[in-house]
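Inspection log for the structure reproduced underneath, given as structure tokens.
Note that one protein chain of the assembly has been removed; the remaining protein chains are unaltered in position.
Up next is chain A:
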Amino acid sequence: TEQTTKRMAWVVQVYAVRDNQDRAAFAELFGYFAPRVKSFLMKSGASPDLAEECTQEVMATLWNKAHMFDPTKASVSTWIFTIARNRKIDILRKQRRPEPEDLPWGPEAEPDQADAIGLQQETEQLGQALATLPEEQRKLIERAYFGELTHSQIAAETGLPLGTIKSRIRLALDRLRHAMK
């Protein structure tokens, strides 16, 4: 689909950054993702100035870690999200950030193209499924990711008991999985 083509184009742009330090490709990625990273950081509680600074660091990290990107494991959007999430913990929450060990490198030097396309398609379906969730469920998921509120704060604000919030988030996630099958 058109959307998957767009996602594969991002993959190619990350490769161009990795292989040729291609500034035009980087500018394309920057133009699309930086405003969304900044939005995510502001929704996560950063002031506009801090979010701006943090966004530039996230995009610089993308450049520096381009060699780590594997399109069979993550879509570019997922990968940039994890970089932004990590920066949020470093800067906004000022905590150390334990990370899992990397998987040992497999024998294949270059990721398989068909696997990469498959993963980009799945992520695209996930995005579409998220967009079609009932408004209330989608909002709960968003708020859980922004961390703007803890589950118990959402409970206090919506007047729903904690168990209900948890089961609605769960329901939304089940629906997402189902929509992707």
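By definition in this document, contacts are C-beta pairs under 8 Å (C-beta built on N, C-alpha and C of every residue); 3 or more make two chains touch, one makes a residue touch a chain; residues count from 1.
To be clear about the criterion, contacts and distances are computed from a predicted model.
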Protein name (UniProt record) of the chain left out of view, among "Amino acid ABC transporter permease", "Metallophosphoesterase", "Anti-ECFsigma factor, ChrR" or "NADH-quinone oxidoreductase subunit E": "Anti-ECFsigma factor, ChrR"
Using the document's definition of touch, tell me which of A:V11, A:I80 or A:A116 contacts the absent chain. A:I80
Extract the touching residues of chain A with respect to the undisplayed chain. 23, 26-27, 30-31, 34-40, 42-44, 48, 51-52, 55-57, 59-61, 63-65, 73-75, 77-82, 84-86, 88-89, 93-104, 122-123, 126-127, 130-131, 141-142, 144-147, 150-151, 166, 169-170, 173, 176
